[in-house]
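Of the protein chains in this complex, all but one are displayed in their positions.
Just so it is clear, A, B and C label the chains in written order, and each chain counts residues from 1 on its own.
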Amino acid sequence: MKVGFIGLGRMGIGMAANLLAAGHELTVYNRSADKAQPLLARGARVAASVAQACSGAQVVITMLADDNALQAVACGDGGVLASLGGGAIHVSMSTISVDLSRRLARSHAEAGQRYVSAPVFGRPDAAAAARLFVVAAGAADALDECAPLFEAVGQRTFRFGDRPDAANVVKLGGNFLIASVLESLGEAMALVGKAGVDRAAYLQLLTSTLFDAPVYRNYGGLIVDRRFEPAGFAAALGLKDIGLALDAAEDLRVPMPLASLLRDRFLALLAQGGEQLDWSAIGGLAARDAALS
Amino acid sequence: MKVGFIGLGRMGIGMAANLLAAGHELTVYNRSADKAQPLLARGARVAASVAQACSGAQVVITMLADDNALQAVACGDGGVLASLGGGAIHVSMSTISVDLSRRLARSHAEAGQRYVSAPVFGRPDAAAAARLFVVAAGAADALDECAPLFEAVGQRTFRFGDRPDAANVVKLGGNFLIASVLESLGEAMALVGKAGVDRAAYLQLLTSTLFDAPVYRNYGGLIVDRRFEPAGFAAALGLKDIGLALDAAEDLRVPMPLASLLRDRFLALLAQGGEQLDWSAIGGLAARDAALS
Amino acid sequence: MKVGFIGLGRMGIGMAANLLAAGHELTVYNRSADKAQPLLARGARVAASVAQACSGAQVVITMLADDNALQAVACGDGGVLASLGGGAIHVSMSTISVDLSRRLARSHAEAGQRYVSAPVFGRPDAAAAARLFVVAAGAADALDECAPLFEAVGQRTFRFGDRPDAANVVKLGGNFLIASVLESLGEAMALVGKAGVDRAAYLQLLTSTLFDAPVYRNYGGLIVDRRFEPAGFAAALGLKDIGLALDAAEDLRVPMPLASLLRDRFLALLAQGGEQLDWSAIGGLAARDAALS
Partner (left out) sequence: MKVGFIGLGRMGIGMAANLLAAGHELTVYNRSADKAQPLLARGARVAASVAQACSGAQVVITMLADDNALQAVACGDGGVLASLGGGAIHVSMSTISVDLSRRLARSHAEAGQRYVSAPVFGRPDAAAAARLFVVAAGAADALDECAPLFEAVGQRTFRFGDRPDAANVVKLGGNFLIASVLESLGEAMALVGKAGVDRAAYLQLLTSTLFDAPVYRNYGGLIVDRRFEPAGFAAALGLKDIGLALDAAEDLRVPMPLASLLRDRFLALLAQGGEQLDWSAIGGLAARDAALS
């Protein structure tokens, strides 16, 4: 398939490589062009502008840091909306606000284009290994056309109907759930740790019994070892995503007290010098509050 | 082994049956004697008093509702402390306070007896199926002697050193983590549900990916279906256990804001008529707050 | 003084009347023109546009519902920025975001105009009675020039230096403190009320002793009587202001867990049909959670 790919950050680079490996005809664009170099050897074409990446593409995928970055690329002169051909599909795969997703859906429809929202679960290593989980929503025909692309970057695709922003709220809810695990593990570890229990043995118990899931194994290990650097997913991004979940919840009038607690945790972490830390570092705050060394 | 077993509630009845099935010589005692009837046919002897259940036993297991019930059975004239032989072992398997566990350990030591704390994870069906997880702590020799009993009632035993109350804090921390899952799922379901996303499909996504663990599958299903009756573990017991975790945390000076939130949730649930509901019903409160029908 | 006044809502109408009474030459503008009628008889001129209200004015006061309303009036063709004369002063007296205040300060400076931020404490009755408290910040000369206007609408002016947005954060902090009183009174009333204590007598005790302040007397009475209609300050505005405080706090990296709790309370209130209620109605939620009739 002829695919434009915009955004070669830590996630995007792996996804683009996997699309190439699957045989798709890829034109990539990144604001700082050097990021695209490794993909040249694998057969990618490098676009000099967003418009060029969109030109002739059946599908353009965006994988950008946040709402601002996506808006900068999607709107305005030479943006995706202005450049994409009639009937072509814009697939937004980054974690963005429900509100922006809704506005993009409307704008693309007005422009005679199609819009699919398809955020992913997984960290950069999963992106590199084509092991992402893709959460997709949009018109059924568009989702069908994109299916081979999702298969190239992920291990499984979950479809959530024809309203693209449904995929965004699902993704935000998922990140909220992960952060909830971080907080709950942090508090439990502070409790048993201050009681003198071996924290690694405790995690072993948890993940051998009711909590036998990747999220407890992976993040539990980081919290037990207080291994919060380097950041796989930075604390500031955690704050951003919890903020987006809370924004969506506010629009819908859904009080989420645990999400509010998580937001405060991220703020404390960032206030206290956590900019370089992984978001799992909020799992260390309960121990700090308890003055547990 | 000659074993006394005190407390034939929904958990105890299954555990006692499994001890009999494993060939142990069991003398059972329950305040209301009729609960013991089904065990007679399986070879149990029925004691007329706590003292009789202790008489000649190598090990006495208590499986009672709460601190008060255990204290009533353990202390005073004719209690376990007064009745147990020298060197015999009291194994407390119910979820009790760290404080009571510590006091019992001291009292048994003074009486020349041994004390093991061995609370379990699992609901009545797991008790009946000998699929409990046993969390045991106490003197190594006592734990070794009890190992066959734990094997008879559970699928796996985790040992947490020689201080019995360590097992209690581990158990309380575990129940806190389960309740945290209930709350986080409740909030996430309220968010995606009010956004129009199919809640069952959402749970399917979660448990197929990062949250592929029994606690999410089992409780998630109850929350999606709002199936909070009959209670496998009553809301009032949830409040009790979170209260015990907070008490232990207060003694240790460990702030646990998420545990505080859970306590408030259980109080709201019970205030609003939730006495008959399963503790997973706190997972329905976020939806109620959001006026989601 | 020649003054333009934009925004004749429940607060603005009283303020404008008091400026007229103090002898100022007032040109008023409101989106729906009929609101201006009562002021005509008192000597106000009615402008047909924002630009006309600004034309020739030494000072233009804006008193609008929120950021969006102020931006619509301040920016764009025919807006305050485009219409105000060189050296003239824009005094923003509504409760707006710290961020918008900062941006307006910059824009007015670039346009060779002056900008003063002067939000007020007080409800519509205080506005009508010229009993507002004015919190003002901006260049000292501009504040000096505006002093007679502040005196005309308020009982006292507090100056907070030369950075206009300081006044906004002070105002937002103040509204947060009021809402904190609502929540704390609500919880205390639920506690003593469910214990059978007479709530009115309890309030009497509080306001005769340590809590002898207007905020406890006024709002305490509303909460005791559950008299949440008509709204003096609507619940949705409460949510807006707590949201602005949290936004400012997020930018500054200040976790405010009590503010987070208040936000969740307003969301619950609005989700459950509280759109018509006064913001003090969050003081009734603790009783509702406790199933106290």
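Here is the rule we use: a contact is a pair of C-beta atoms (placed from the backbone, for glycine too) under 8 Å apart; a residue touches a chain by one contact, two chains touch by 3 or more.
Quick caveat: nothing in here was measured; it's all calculated off a predicted structure.
Shown chains touched by the hidden chain across the complete assembly: A, B, C. Of the listed residues A:Ala17, A:Ala268 or A:Ala281, the one in contact with the hidden chain in the full complex is A:Ala268. Touch with the chain that is not drawn comes from one residue among B:Val3, B:Ile89, B:Val224 or B:Leu270, which is B:Leu270.
Against the chain not shown here, subunit C presents residues 98, 121, 133, 135, 156, 158, 160-161, 163, 165-166, 169-170, 172-174, 176-178, 180-181, 183-185, 187-188, 190-192, 194-198, 201-202, 204-206, 208-216, 245, 248-249, 252-259, 261, 286, 289-292.
Looking at subunit A, the residues touching the absent chain are 257, 267-268, 271-273, 289-291. On the side of subunit B, touch with the chain left out of the figure occurs at residues 239, 243, 249-250, 253-257, 260-261, 263-265, 267-268, 270-271.
The working rule: only the chains that are shown with their structure count from here on.
Chains that count as touching both subunit A and subunit B, per the definition above, are C.
For this pair, subunit B with subunit C, the centres built from the Cα atoms lie 53 Å apart.
In subunit C, the positions touching at least two other chains are 257, 267-268, 271.
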